[in-house]
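Every protein chain except one is present and positioned as in the full complex.
Chain IDs A, B and C follow the sequence of writing; residue 1 opens each chain.
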């Protein structure tokens, strides 16, 4: 049995990790870390876990934790892991970080968008960006995995094959993303109260959201050169789910024509046909967040618009599963040589 | 492997059965019956099942089905099973009926509340009312299980120990129940449109809902005599979940005092302490539907009101799981001698 | 023009007062009091008011306010008004208090249920309980109006005629009430976050909610003697609306029969036929919160259950309008001799 510790176990992403790991046959949770709830029974904080988890919350002492477990998940605020990580910890336990601390290779970019200094840049290079479908082999050999953001996982997977194969012009890429409210976390803020979110919809972080450079970096690798995109997140009155609607100019073929549906579909299939957790839908069936709720799937499809020469790509995932805890477990499975889908055979719940 | 067939696989309860059985290690679904969608790929009707179910929908021929499977689940309109069931079918396959056809022992009561004639009353006697926690031993030996209704499962489990042990006066019992909208089914009716249900709450079937006689019959067995109760269902703007708030007069002890919290708690524990799927919560923690969503649990608690001499009992479950498909699987597990919780170790999803 | 001041203008009830008074032809708001937002433009706090309200928030200085306005609305926490009210204020301005400070005539009852001392009990006697349909004449002559609670307005109006006329036994009365989340206020609490309330339903304050003694006092006046009832509030995932489902034993007529539908209907009509804001629905049409949303109406109906000898009464209102700000405006209209419905001719919004 793999022994796992979770730091930040009482946030929504941490709680989802608990839900998934309770159903994982090869793992045992040894440490429910939560600074705010130390010594409180975990089942008192998340009452869905009543009688399922007996443990109480513990502190966030990574040094102590590293001695007791094989893998540490950090579902913590930006900057926390960077401020405490050291070689000793990494030499004793693998770390899957759900924060953004090691996602961006260029420290200056990180510090500019996150507006905090980075306390341990020496680990950035070795950290592997844990988008499993793309970096699978590197993850297997890693000690430190930077688990991707929810918006970024959805945005990147949706456009990746077309950027990689030069089907679209990446500098025309516009990502209009819509997220359920669990992405905003469990902090008690007026703006996230039921009555403020319900029956409401808004954009936020316009032209300034922190997931922008993460998408640009990863799709830039695919493009083979740095790219600049537009990314706009929106808050939707639902608990879970991200839908990314992405627009880009199609590169015309030498004869001036646009690529056909079949040609584009073949490109998606090249990358995803063997991927269990990415489902490219049938023609003219567009992703809906409800069809992946509670599961690790990302549903993707596209539509070619002959009139404008653009393609509209759409992707949907559950922000707490494939967008956070599910992908973290997928990364753990890779790190420990387990079946990649162990603990993740969750059928989407509908309705 | 147990071979299972589902008639009515494209209703919400049927689809939930599919979700649960896909995760059941000892079962294989051989027949996705749906009169309305014959020959359509099941994954086209429920797109959450895309790539998870390859089969297409079939008709509702129970005769043919009985030859091919070990167990038949009928998630069909009232009267359907009663109109087609016969000895030949029952001799070849076990039947778990999610409709009301065999739940009520008195045909006259059935016909009065359901306003249809009963076509095969000869099977009513042998049918076992599949409330597993109460009729476990009879279910194990049954051929035909009448799977309880969603409101009834919740209402009965919440009050059962106190009725059985004479703690409350059952004729003072008032059940005020609130249900998510999936209980209304997938039929295209104006009253169930998003805009009619959302931001709205109403009672319906007041003093006339069909689950009333079912609750009365079962709690009457517990009381040892026929009882009459008030039952009022309400429609709540959420997908899943039933909350039953139940009121009754406490029987005073010989010295005129009311039973104490500890005494009542002990009665609940007597019946449910060993029950995996019934969780009696800690003092003053009241059930919430979200804490059981997606799972087979029923959460229960109570509050003694010294001022009025009444007790307020509360129970919560997921109407599609413990209130329908989950209990059906639990019954199947009992019928076939499997671990009762096989396929049902679902951690509630929050948020 | 009547000059009005609002203390607590940035809570949900206060903001609803602003919405209603902006449409009131005889009133002008002179003071937007909000301790938390002093000097902030009101339209920054409630952006629906952008360009509609130019004023900034002011403090809660009632002495200063009383010099400038004709009427003061206090939508403040329990205990606030009691701690600052004095004869000087009351001699200069009428006061409509949306808190509970002057609703309960027996100070000991207030202090027991609210768990705070009452700082100015000398004004309790003169305060008029502002349930307009019942205390209209007293309100007209008052200086200080105790505006009823949201649950209480709904619960009392629904049962009042039947208690008053002895149709039901008030000691068997059970009120099961369901409320939208705006009733919980705008305070930033984890339990009121979108993800905690959405897709969830729960009871709270079971056998201990503060609106209980208020209902008991008022219905006790109607009954002619003190009564004790059961009251259970529930939180519903919607913004606005209260639905009260009320159960009571019908008193049998001398011949042992139950009163008929027509007899009960006649009793309701006796009290409400001329009331603009109480609508007794047609037979077998049950109230829905959405049908009164945004308006000052209370919709009421009932069902006689011959089987149990009980009657089920149902009432629905918008907790922020008839349950708070709308009734406060109705009281103001009475206080100043205006048309009682001035500013309140709001057609319910559907959907």
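In this section, a contact is a pair of C-beta atoms (placed from the backbone, for glycine too) under 8 Å apart; a residue touches a chain by one contact, two chains touch by 3 or more.
Here the structure is a predicted model, which means the values were calculated and not measured.
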>> Considering all chains of the complex, which shown ones does the missing chain contact?
In response: A, B, C
> From the list B:2, B:95 or B:197, which touches the chain that is not on show?
Replying inline: B:197
> Among A:16, A:133, A:165 or A:196, which residue is in contact with the omitted chain in the full complex?
Replying inline: A:196
>> Among C:133, C:288 or C:340, exactly one should touch the missing chain; which is it?
In response: C:288
>> Could you pull out which residues of chain A are in touch with the chain that's been left out?
In response: 174, 176, 178, 180, 195-196, 198-204, 206-207, 228-230, 232, 234, 236-241, 243, 245, 247, 286-290, 293, 303-305, 307-308, 310, 312, 314, 316, 351
> Touching the missing chain, which residues of chain C?
Replying inline: 12, 15, 19, 22-23, 46-52, 182, 199, 239-240, 279, 281-282, 285, 288, 290-295, 299, 345, 347-351
> Which residue numbers on chain B touch the omitted chain?
Replying inline: 12, 181-182, 186, 188-190, 192-199, 237-239
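Everything below uses one rule, namely that only the chains that are shown with their structure count from here on.
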> Shared interface numbers for chain A and chain C above half of all numbers used, same, or below, different?
Replying inline: same
>> Two-or-more-chain contact residues of chain C, please, as numbers and ranges.
In response: 195-196, 198-199, 237-239
